[in-house]
Every structure is written in structure tokens, then in C-alpha cells.
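Provided herewith is a single structure, encoded as C-alpha cells, for subsequent inquiry.
Here the complex is missing a single protein chain, while all its other protein chains stay put.
Per-chain residue numbering starts at 1, and chain names A and B are given in the order in which the chains are listed.
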Amino acid sequence: MPLSAQHVSYTYTSRRGAPSFALRDVGLAIERGSLTGLLGPNGCGKTTLLRLLAGIVQPHAGTVTLDGRALGSLSRRAVARRIAVVPQETHPAFDYTAIEMVLMGRHPHLGSFALEGPQDVDIAHDAMASTGTDHLADRAYMTLSGGEKQRVIIASALAQQPDVLLLDEPTASLDLGYQMEIASLLQRLNRERSVTMVMATHDLNLAASICDTVVLMREGRIQAHGATGDVLDGDAVKRLYGVEADVRFHRDAGHLVVVPVGRAR
Amino acid sequence: MSSPTDVTAPVAPATHQASVRRHAARGARATKARVLATIGGFGVLAILTCLLAPLVGSTHISLLRAFDRTIPFADNVDAQIFFIARLPRVLAGALVGAGLASAGVVFQALLRNPLADPFTLGVSGGASVGAMLAISFGLSLSVGPLSPVPLATLSGAAGAAFLVYRLATTAGRAMSTSVLLLAGVTLNAFFSAVIMLLQYVSSFTEVYRAMRWLMGDLDIGGFTPVIAALPLMAIAFVLIAFLPSALNQLSVGSDAAASRGVDVARVQRIAFVSASLATSGSVSLAGPIGFVGIVVPHLVRLIVGVDHRVVLPASALFGAAFLVGCDLAARTLFSPVEIPLGIVTAMIGGPFFLWLLVRRG
Partner (left out) sequence: MAARASRITVVIAALCVASLHGSSSQGTAPPARAPQRIVSLVPALTEMLFAIGAGPQVVGVSSYDAFPPQVKTLPRVGALLDPDTERILALRPDLVITYGSQSNAEAQFARAGIRTYSYRHGGIATILESLRELAALTGRRADGDRIAGDLQARFDAVRARVRGRPRPRTVLVFEHDSGTLRSMFVSGGIGFLHDMLEIAGGNDVFADVKRESVQPSVETLISRAPDVIVEIRANPPPNVDAERRAWLTLTTVPAVKNGRVHFLAGEYLVVPGPRVAQGVEAFARALHPDAFR
């Protein structure tokens, strides 16, 4: 099991000093090579879980392990060489070019004072090519369209040459066209490069289309975890979102689709 | 595959073209050759400025006489003007210029805001309160080479930095940039009120002296103040040298930086402490000189791009040259009357920012 969490809890302290649990005794094991979707309503703890899995924050109880070793015991660079994160939004404070953004992904492989060498540049260009953004290398990142930006960020995560890619709402601010683009890109990367992926998302159809495994979360706990076909059904949707939905296999699409039909009574 | 219209509307063609041109002109990224060439270029500029500046001044001196060893130093007017009046001033200018410019770059990255400057977080407010207390109450405590006003200034600056640090830091966690900014802005407002109060209760001459100090002054008349500030500045520069790569990462986002192996909390602390040290040392030497910490980084970015591994050393070097140049103008344009240094930097900085604004729009 490359990445797993055992009995992980995480609390936020509210303004009045009362602790509130973002995650409560969560246990999760990510299969190598899987494309797992983390599903659940706002505030269910998906993002927190993702940050814990990435080692960005430490759990208040329990451990997160990578290949059996606790994340906390590894150096941050060592973790970063294995796990990469695609955040929901990226707003650089300065006007970096796309290639500069992608090259930042090489950081865990370089020393403190090292500059990127020709090998790093090749890796970066490869990553950009695999996300179809190589022609944008010298463009200013901030002038790119939403879909282009997201693909550049995915490229920068790929430049880290990770075993595991964690994505937080990768298609949240994209239109339908870009959503499909990113979805097929992620699926291709998962299959062709064997990158294990964990994706937190609202988009049930995105999860249904590309995830082989889903984890359903609600109020800081895991409700269900298993193969998409087994777990994702009308009852699950009703339990998570309080919405009546029709979940069925769509022949032309080739995967499950989720159609909301009304609020649950 | 054509890109459909998107939530983020594509940039207007003119700006896009300009952006492509700008980036193509800058070249791609920080290769070793580019970094060395840039640092070398700015280094030469800084050295040349520092070598030429002492040769010029409000009084005409003969360099031959100044360097004539046969004339005893105690009698050599030209030598005294060169070595006591001008040279320390140029060195102080270089040190302060480098300090303020690099502190500006570091704070801009730390706060993820290109409009931040070394004084955003309240350091200069604290320094000014210290200086005013020393001037109004005629404090005469000296510590080694630090005379009363620089000592009080340093204490005030350090106090302010410490306050902001405590307010914005929780053990082991990353600093919140919004808390940092809020703490700094609040402290600045508070210090302004204290300064006004001090002015109100001070005599006329004390107020005038304090006002003049606030406008900046490099006329140190000897190497002692430079020696006093040197340890602090040296520590600051050494710490800053470790930052450039991490600042790149941090300026994209702290979670992004963490996911790439940066120890965000540690880098933030080092950045804050080093930039505060550089600012405190600079202010204790020359008063709070504005615009250097914001104009120089922006100018440098226009020339070399935004990679901090180039921007930081280039800003330090260009900052040194810039301030020495401004001081040269300040002491020669209307001689024998000297224009306060802060006025010269403001006269250059203000229009520069207007131009930046117009250019962008």
C-alpha cells in the first residue's frame, strides 16, 4: 500500500476556543495505480484529508504512512519526491512564465542553491508535452486560459516525478469542454504513467467517469470506500447530499452517470 | 483542437502580444550562465558607482593631494574630505541600499504582494519612535560604536519586529500572511499616533530635528556608524542568501511550497527575521528612506524577470548603486544646501510608479 492513513484525526480550533473535528478517526488505504475519488459535501473534510495525505499538515491523532513509513519521519523533500499536489487554485504573486511554474516542480530533486540543469528542463518539457501545454512554455502563466493554467499546474506536479498525485477539485472552475479535457488527461496519465491518483471532487460525474475507486465522506468520517460501481448508487448520493439521484450505466459514455432528480424528502 | 471560451476570459490581444514579446526578450529562465551574467553585470554597476561617487561632491578636491602620502592626514583637507566625509557616506549608502532593496524583495515574497516594502510590517514605525524618543528626551546612552540615536532606533525597530513576529506566529505552524499584514498595519498606525504625540509634547527644534531624521540622511562623517551596523547587516545578508529558491515556491502559495518540500514555517521565520534585521540596520544608519525597497525590486524585475534567484542578488546590487546615486544627487544638485535623501528617492519613486501604472493599463 503506497499511501495510507490510520486512525487519523484532525481538529480546528474555532474562534471561541471550542475544538471542532475536521476529521474523526479516519482510516484509508490507497491502492497502487488506482484513481480514487474523494466525494462528499462541503466541509466533509476532503481537503483536510488531502493535505494530511500530502504531509502538508500533521494529524493530531493517528499516522499517515508512505510505503509503511510515517510521513512525519521522512524529510519534506523526500515526501515531495514521492507525492505531488495539484491545488484547487493557484495564484502566483509574480508574473512567472509557464515553464518557470513547471520547473518549480523540480525543487525536491535539487539542492538549496542549485539551478535547474538541462535534464530538469527536459523533464519539465516532457511533463508539459504530456498535458498538451508545451507550446505555452514561454507564455506568462497569468495570461493563460483556465484550462491551460490547470494543465500547466498538472504538468508542474508531474515534473516532481511523483508516485502519487493528489488533486483538489481539479475541474472546479472549468467549463464543460475543459472538464472533459482534464478528465481524459488524468485518466490517460493514470493508465499510461501508472501514477496513483487521489482526487477530491464535487463532481460526481467526473468521479463516475474516471475513478475506479471512490471514498464517500461526511462530517469528517468515511461512509463508504470501494469500487465505483459497487459504492456509488442512489442511496449513497442521498446519504451524502440529501438529493434523490438516478445512477445508471450510460452505454454511449461507457461509465456510470449521476442524474439528480430532486431533493430528498 | 481550438480552445472554447472560458470562465477566465482570454487577455486582450495587445497585452498578450506585449507579454509574449516581454517574455521572449527576457529569455526563458534562470540558467547558470544567465544568473552569473546578471549578477556580474549588476555587480559591476554597483562597484563602479561606489568607486566614482566619492570622486564627486559639492567641494572640488584634488585626488592627487588626497592620496598623497607625504602630507600628514591630519593636515590633508582633500584627504579628509575624501576619507571622512565622502567614502563612509558612499559605503553606508551601498549597505543601506542593498539592505532595503533585498528586504523589499523578501517581504514581497513573504507577503505574496508586490506592493509590500520593508516598512509594511511596522519596523520603520518602531524605529521612528525610538529615534524621536532619543531626540526629544536627549538620551545620551551609547553602546560601543552605536551612538544614542542609532541605538534607540535599533531598539525601536527590533521591538516592533518582535511584536509583529509574536502576533503572527503560532508554534510549529506556518505564519498567516493576512495576520502578518494586519499586525504590521496596526502597529504602523499605532506608532504614527505615538510619533504625533511625541511631536506635540516636544519643543520646536526637537520636532524639526525629528522631521529631518525622518527624511533620511547618510552624512555619517566617519566609519564608526557603518562598523556599528555591519554585524547586523552581515547576519541579515547571510540569512537572505539561503532564501531565493524557497521564495519562488512560497510566492506561488504556501501549500504548494509545502508540497514541493519547502519547510514553510522555517522559511517564513528566516525571511521575516532576515528582512527585519536588514531593515533595522539600514534605518539605524540612515533613517527610514522610502521607495528604495519597492522601486528597486520592480525595476529589477522589469529587466531580469521574476525568478528570485536572480532578482534577490540583482536587487541588492542595484539597490546599492541606486541609493549611492540618489545620495550623490542629493548632495550635489543644490549645493551647499543638501536635499534630504528621502525626498530624492520619493521624487524618483513616485513618477516611476505612475509610469508603471500607466504602462499596465
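Here is the rule we use: a contact is a pair of C-beta atoms (placed from the backbone, for glycine too) under 8 Å apart; a residue touches a chain by one contact, two chains touch by 3 or more.
Please read these numbers as outputs of a predicted model, since none were measured by experiment.
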Which displayed chains the hidden chain touches across the whole complex: B
Candidates B:Gly93, B:Gly126, B:Pro148 or B:Gly281 - the one touching the absent chain: B:Pro148
Among B:Val35, B:Ala85, B:Ile195 or B:Leu243, the residue in touch with the chain that has been omitted: B:Ala85
Which of B:Ala33, B:Ala74 or B:Leu357 contacts the chain that the document leaves out: B:Ala74
Touch list for chain B against the chain that is not drawn: 57-59, 73-77, 80-81, 84-86, 135, 138-140, 142, 147-149, 200, 203-205, 208-209, 212-213, 217, 219-222, 225, 331, 335-338
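Here, only the chains that are shown with their structure count from here on.
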CA centroid of chain A to CA centroid of chain B, Å: 41
Residues of chain B touching chain A in the complex: 3-8, 10-11, 15-16, 19-20, 22-24, 28-32, 35, 108-109, 112-114, 242, 245-246, 248-249, 251-253, 255-256, 258-263, 301, 305-307, 309
Residue ranges of chain A in contact with chain B within the complex: 51, 54-56, 75-81, 83-85, 87, 90-97, 99-101, 103-105, 107-108, 110, 112-116, 137-140, 143, 145-149, 160, 166, 173-175, 177-178
